[in-house]
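With one protein chain removed, the remaining protein chains of the complex are shown where they sit.
Chain IDs A and B follow the sequence of writing; residue 1 opens each chain.
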Amino acid sequence: MRITCPLCGERDRREFYYVGDAVALRRPSPDAGEAAWDDYIHNRDNPAGDTQDLWQHEAGCGAWVVVDRNTVTHAVNNVTLAAKVTR
Amino acid sequence: MGYSGFKVIKEGLFGQKGWRPVWRNPEPKSEYDAIIIGGGGHGLSTAYYLAKNHGMTNIAVLEKGDLGSGNIGRNTTIVRANYFLPGNSEFYSHSLKLWEGMEQDLNYNTMMSQRGIINLFHSDGQRDAFVRRGNAMVNQGDDAILLDREGVRNLVPYLDFENTRFPIYGGLYHPRGGSARHDAVAWGYARGADQRGVDLIQQCEVTGIDITAGKVTGVQTTRGVIKTKKVAIVTAGRSGQVAAMAGMRLPIESHVLQAFVTEGLKPVIDHVISFGMGHFYISQSDKGGLVFGGDLDFYASYAQRGNLPMKEHVMEAGMTLMPMIGKAKVLRSWGGIMDMTPDGSPIIDKTPTDGLFLDCGWCYGGFKAVPASGWALAHLMATGESHETAAGFRLDRFRDGVGLMDEEGTGAQHNLH
Partner (left out) sequence: MRLPNTPEATVNFTFDGVPMQAVPGETLASALLANGVKHVARSFKYHRPRGIMTAGSEEPNALVTIGRGANIDPNVRATVQEVYEGLDAYSQNAWPSLRFDMMAVNDLISPFLGAGFYYKTFMWPKAFWEKLYEPVIRRAAGLGGLSAKHNETLYEKAFGFCDVLVIGGGPAGLMAALTAGQAGADVILAHEDSALGGQLLSEREMIEGAPARDWIAATVAALEAMPNVRIMTRTTVTGAYDQGTFAALERVGHHLPRRDDLPLECFWRIVAKRAILCAGALERPIAFPNNDRPGIILASGVRAYVNRWGVAPGQAVAVFGNNDDAHRTAVDLLAAGVRVAAVIDSRHGAQAQGDYQLIAGGQVTATKGRHGLTGVTVSTETEDIQISCDCLAISGGWNPSLHLTCHMNGRPRWDETLAAFVPTPDAVPGLVTAGACNGTFDTSGCLTEAAEMAATIAKDLGFVVKKKPIIPAADTSPYQIVPLWLVEGRGRKWLDFQNDVHVKDVALAAQENFVSVEHMKRYTTQGMAPDQGKSSNVSALAVLADVTGRSIPETGTTTYRPPFVPVAIAAMGAGAQGSGFAPERFTTSHAASLGRNAPMIEAGLWYRPSYFPQSGETTWQQSCDREVEYVRNVVGVCDVSTLGKIDVQGPDAAVFLDFVYTNTFSTLKLGRTRYGLMLREDGHVMDDGTTARLGDDHYVMTTTTAAAGQVMRHLEYVRQVLRPGLDVQVASVTEQWAQFAVAGPRSRELLSGVTSADISNEAWPFMGCGAVDVLGIPGRLFRISFSGELAYEIAVPARYGDSLFRLLTAQAEAMGGGAYGMEALNVLRIEKGFITHAEIDGRVTAFDLGMDAMVSRKKDCIGQTMAGRPGLHGPERRQMVGVCAITGDVKLSAGAHLFEQAAESVRVNSQGHVTSVCYSPTLDGEIGLAFLQNGRARIGETLRFVDHLRGIDTLCEVCAPVMFDPKGERVRG
């Protein structure tokens, strides 16, 4: 797989670290309740198809990026800097 | 029809004409006492034990493709009981015992071969962690032996003990561990279930789960509606999609795990060996192929195929650990879809819907669990109570944090287990 880092350009997958679903962009408040935190930390839509997940260009510029990707075809449709994503 | 050496000889003499279908191809009935979604290893063993242990024979296994076409047919066939956390220990211990009697029980040669597993360690810290594990195994009644470097050398002299990046300090030896013939496990359970009257229905995809007033009433399938009061979702790799039909969102992320096999070679590796400083484990099949694997590809995927960086990493680990395999040639690689949970341990539980059961989240350890998973799920479905060996596999343990079984200690990041 190759991912286009918004800062560095197209790079091999091995330069990136993967953490999981981009649900992390929506961290609940401390008092959001048990269910909200359970969803945030554990439960996943886990789609067979288009998804958004979080990667870090760890062996490159260090940027965390949101990757729009298909879990069946591995097509990468869009890559955005996590820091710039409106949430 | 019973299988035996005598029967093989007799059929050999008479042109193999007497062999009959290993299972029937029944048409689905309009109603069953229970339905198991998923005709993989776990689904088939569940059906077998429901019939055998609980006398429930008016049941069906619905498989969207061919029986045994999921992870039961695409794994590295390792069987072991070397877990150390309560909840896991007793379950895998039970499973190993079932493996040890499987061939006679099923009258099918699944080629369970207890060739012994050696988990290598490469530092004092790793050794201490393995000793804790080994002691837990012995506490459970299973076997574990601590090997020092020379002990490892005596068993597997072909490892690189001199020049490797991470020297071998020793190993945890689990003699009762080993490997089996994966497809045969699926076929053996399928045959056993079929002989007891279970309907194994292939090419029958479940498209919906009917729920009325919080109770399961049936399933929608590509071959029509089937009524039932009990449904088990046993579809590792696709658990999330099927659970979504019942409105559930699971603590599971799907990941690809690769495996590799080389050309047939004369016997050279007699044990199952795992490397401690990178994910790599290897054994040699009865056909002579070196069967080995490594870690997940690390990103969520349903592609059933692996990426190149992980292939290279696995081969690199192999070359630093045992450079004698260099000239073995990989002839095929494949990927299976793993249900990865936040603590790396599975789920066998009821759900908020009455009559709906869940057996999922096997991460990359599902093969060895096949007998005990079926045993425990059958018990749960038949009695409504968790089997004592699987009581820890609760779905709600993540929410309350009680009884987490994080063997890797990597925490709630699904791909790290």
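Here, contacts are C-beta pairs under 8 Å (C-beta built on N, C-alpha and C of every residue); 3 or more make two chains touch, one makes a residue touch a chain.
Source: prediction; values computed, not measured.
> Going by the touch rule at the top, give the shown chains the omitted chain contacts.
When the full complex is considered, the omitted chain touches A, B.
> Quick one: which of B:K29, B:K215 or B:R305 touches the chain that's been left out?
Considering all chains, including the one not shown, the answer is B:R305.
> With the missing chain put back, which residues of chain B would touch it? List them for me.
3-5, 7-9, 11-13, 15-16, 19-25, 66-69, 73, 86, 89-90, 103-104, 107-115, 122-123, 125, 127-136, 138-141, 144-146, 158, 160, 163-167, 181, 183-184, 187-188, 202, 262-268, 277-278, 284, 286-288, 303-305, 307-308, 311-312, 314-320, 323-334, 342, 397, 399-404, 406, 408-412
> Name every residue on chain A in touch with the hidden partner chain.
1-2, 10, 12-13, 17, 19, 24-25, 27-30, 37, 41, 54, 56, 58, 62-64, 73-76, 81-84
Following the convention adopted for this analysis, only the chains that are shown with their structure count from here on.
> At what distance in angstrom does the C-alpha mean of chain B lie from that of chain A?
Between these chains, centre-to-centre, one finds 29 Å.
> Within their complex, state which residues of chain B touch chain A.
238, 240-241, 249-254, 298-303, 307, 309, 342, 398-399, 412-415
> Of all residues in chain A, which touch chain B in the complex?
Within the complex, chain A touches chain B at residues 1, 12-14, 18-21, 34-35, 38-39, 41-48, 51, 53, 55, 69, 71-74.
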